[in-house]
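The complex is shown incomplete by one protein chain, all other protein chains being positioned as in the whole.
Chain naming follows the written order as A, B and C, and within any one chain the residues start at number 1.
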Amino acid sequence: MNKEKETLKHKTYVVIFGTHTNAGKIFDICLIIAIFISLLVLLLDSVSSINNQWSTTFQLLEYGFTCIFTIEYLIRLWCSPKPTSYAKSFYGVVDLLAILPTYLAIVFPSASFMGVIRLIRVLRIFRILKLVRYLQDSNILLRSLLMSRRKVFIFFSAVAILVTIFGALLFVIEGPEHGFTSIPQSIYWAIVTITTVGYGDLVPQTGLGKAVASVTMLLGYSILAVPTGIITAELHQEMNSHKSLVKCPNCMKNGHESDAMFCKHCGSELADPDNRVVPVENK
Amino acid sequence: MNKEKETLKHKTYVVIFGTHTNAGKIFDICLIIAIFISLLVLLLDSVSSINNQWSTTFQLLEYGFTCIFTIEYLIRLWCSPKPTSYAKSFYGVVDLLAILPTYLAIVFPSASFMGVIRLIRVLRIFRILKLVRYLQDSNILLRSLLMSRRKVFIFFSAVAILVTIFGALLFVIEGPEHGFTSIPQSIYWAIVTITTVGYGDLVPQTGLGKAVASVTMLLGYSILAVPTGIITAELHQEMNSHKSLVKCPNCMKNGHESDAMFCKHCGSELADPDNRVVPVENK
Amino acid sequence: MNKEKETLKHKTYVVIFGTHTNAGKIFDICLIIAIFISLLVLLLDSVSSINNQWSTTFQLLEYGFTCIFTIEYLIRLWCSPKPTSYAKSFYGVVDLLAILPTYLAIVFPSASFMGVIRLIRVLRIFRILKLVRYLQDSNILLRSLLMSRRKVFIFFSAVAILVTIFGALLFVIEGPEHGFTSIPQSIYWAIVTITTVGYGDLVPQTGLGKAVASVTMLLGYSILAVPTGIITAELHQEMNSHKSLVKCPNCMKNGHESDAMFCKHCGSELADPDNRVVPVENK
Partner (left out) sequence: MNKEKETLKHKTYVVIFGTHTNAGKIFDICLIIAIFISLLVLLLDSVSSINNQWSTTFQLLEYGFTCIFTIEYLIRLWCSPKPTSYAKSFYGVVDLLAILPTYLAIVFPSASFMGVIRLIRVLRIFRILKLVRYLQDSNILLRSLLMSRRKVFIFFSAVAILVTIFGALLFVIEGPEHGFTSIPQSIYWAIVTITTVGYGDLVPQTGLGKAVASVTMLLGYSILAVPTGIITAELHQEMNSHKSLVKCPNCMKNGHESDAMFCKHCGSELADPDNRVVPVENK
């Protein structure tokens, strides 16, 4: 009987963690739908005009979804071959965080100040991270970012230095009377400007301030080119190294275009491009 | 006589659908001019100061253009070898949509609420899609986008997750008293910020809110690099594969620069670059 | 004597049009300084607080500079081997436009409405185009842009279509009561949004309007990647084809890095990189 239980455990594992069986696919689709509806309930719940009317329905739906996600979490814990390592993994923590806030809100119902309740409620929005599980092909992008992490770090350090200096300059030039009340506030202005967001809630008003602001903008404009350049060059290398991995099954020669249908050396058919790309990117 | 009719039908088909005959070119130019004037009438019609003065003229012009486009649509239906497949195609639907709104406005003249009439009138602006027919060389761009559709999808999912989390954070930090009245509203703020649009109609006002907003901006700044990198790398591959398609007609060797005039191996003249690019892109 | 005159004419031509002689370099530097001071006078002249005090000085300086540029223009006409083709060339027209506005202001001093006088005065700012003459190395950039002109045209057509459709959508959704008074006005909003400028003078205020605006922003965000991709890919090709033009003077092999000092095949010294790049780019 223990063996049967083991078989059941393994079967459940394949359905819940795997994506290749039909049952696994159906389970995943149901879970994605549940996450989306639960997020929708959360979003609508925060709109006060809707909340006033549907408050009870939203509360019930929320309890229902928390129930479902709790059962899912427990089953995952039960059927996983190594429950502790699952619980400690990124997905394990995310799955736990997706249900915890609702229980916290039940435990501390009489929390005197609104802020805490709102915070706990909104924490449920991290449920969206449960969707990361389904972005499996993000590897190539992440790897490009990781391989250029040194350059990205240098870039952000350079931005931090520039933003501090220009913020301090504007603080001296414009002063508190034009809204630049402190250096942190002025650094906030410099970030808003150098990223070309430009809210306009804080703008230089003296001639000299406008001249320095113009330099900041043009600098931000050119600096924007650096991360783009870094990531493009990395991605290009990634893609090239992938392209050369498309091997002809007949003559074993590499270097085929990623949309090639036939080997350019011997003419035998290559694997279907759409299917071929996936395993390569997951490698 | 039936045969003659068939010949006329085919001749009309060549003129209307084709672009190689002189008559076909003249027809296309007339049609483009008609579309532009009809769009101009529509734009000016919406400016109330102009509308008050020219209302009747605009109405007449509009009926005229609808008449022309109706005749064009009927001729296309008549001379097309497969009328149903034309009617169901993208261009068929667009051609129908370009005339339908005017007829709808005639059928429901006494529509009690303004909104519907305005909606029907403005729908005529989709007439601009009739111009898509003439953007034939957009293939290389579209193909680049299509080949990177998986990466673009992952990118947009990542943006959606980030925007939801940062929107919810700002909702908790700033609260309704600073304009962040609901999570959807705060997500709108996060999109405005992460895309570096920065309207400034909704800005963080607390110190913590500004700090989190700064992180959002810098993140948006770096993330902007990812789609650029993807599309650049794809376009680069596309162009390289095209370059190698420029074949010398004499020695049949590939790999010539896209602006090369003579084969670099045997010196014989290559096809004119400007003409050469077009068929390759249309392939 | 005629011959002497011819020699003088040719010498003047070398000094004024050429840049290789010492006298030619000094002439060019003086001209650049004159253009900059003349532009500075024009800029300060438009600031009313400064204008009130220095009005007469500015007027005299302006007459002085116009005099200098007139003499320069006449000498260029006189010493040019083909005066008519110079006068018709881009630089000839620019040189004429740089002096014309001042004479026009003298001829029509009693122009009754301010606008015309201001317009004529400000036209003098096109004097800045005289500086284009000194941006000789802009060839590689311009060629990249020209070679991708088809793609850039398609890109702008696509932007025009998107902007028209989204502008019309917002006009219907928001309506005149929220500032979207006409379709041209709404198209202006769509351009401000899709280019991520985001002034904030016109923002959607209904929920649906904000949702559609979010789509517009994310679209603008991704579309921004397309021209960058096009130009990067072109520039990359341009540079690669240039790199391969760096030929070893000894073994005549190509393909050296652009900063290489010695031939990587035979070890003989290559031309100085800084000098080498210029003639290649000017080719």
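Everything that follows uses one rule, which is that contacts are C-beta pairs under 8 Å (C-beta built on N, C-alpha and C of every residue); 3 or more make two chains touch, one makes a residue touch a chain.
Predicted model, so just to flag it, every value in this text is computed and none were measured.
Novice: So which shown chains sit in contact with the chain we cannot see?
Specialist: Hidden chain, whole complex, touched shown chains: A, B, C.
Novice: Which of these touches the unseen chain: C:159, C:173 or C:217?
Specialist: Final answer for the missing-chain contact: C:159.
Novice: Return the single residue from C:39, C:68, C:96 or C:218 that touches the missing chain.
Specialist: Per the contact definition at the top, the residue touching the missing chain is C:39.
Novice: If the missing chain were put back, which residues of subunit A would it touch?
Specialist: So the residues of subunit A touching the unseen chain are 147, 150-151, 154-155, 157-158, 160-161, 164-165, 168-169, 171-172, 175-176, 181-185, 187, 193, 196-200, 203, 207, 210-211, 213-214, 217-218, 220-222, 224-226, 228-230, 232-234, 236-237, 241.
Novice: Hey, which subunit B residues sit against the chain that's not shown?
Specialist: Contacting residues on subunit B, toward the hidden partner: 196-200, 228, 232.
Novice: Spell out, residue by residue, where the missing chain touches subunit C.
Specialist: Contacting residues on subunit C, toward the hidden partner: 39, 42-43, 46-48, 115, 118-119, 122, 125-126, 128-129, 131-132, 135, 137-138, 140-141, 144, 152, 156, 159, 184-185, 188, 191-192, 195-201, 224, 227-228, 230-232, 234-236, 239, 243, 257-259, 277.
Note that in this section only the chains that are shown with their structure count from here on.
Novice: For subunit A and subunit C, what's the span in angstrom between their mean Cα positions?
Specialist: 41
Novice: As a quick test, compute the distance in whole Å between the mean CA positions of subunit A and subunit B.
Specialist: 29
Novice: Among the residues of subunit B, which are close enough to touch at least two other chains?
Specialist: Residue numbers touching two or more other chains: 184, 196-200, 224, 228, 230, 232, 234, 236.
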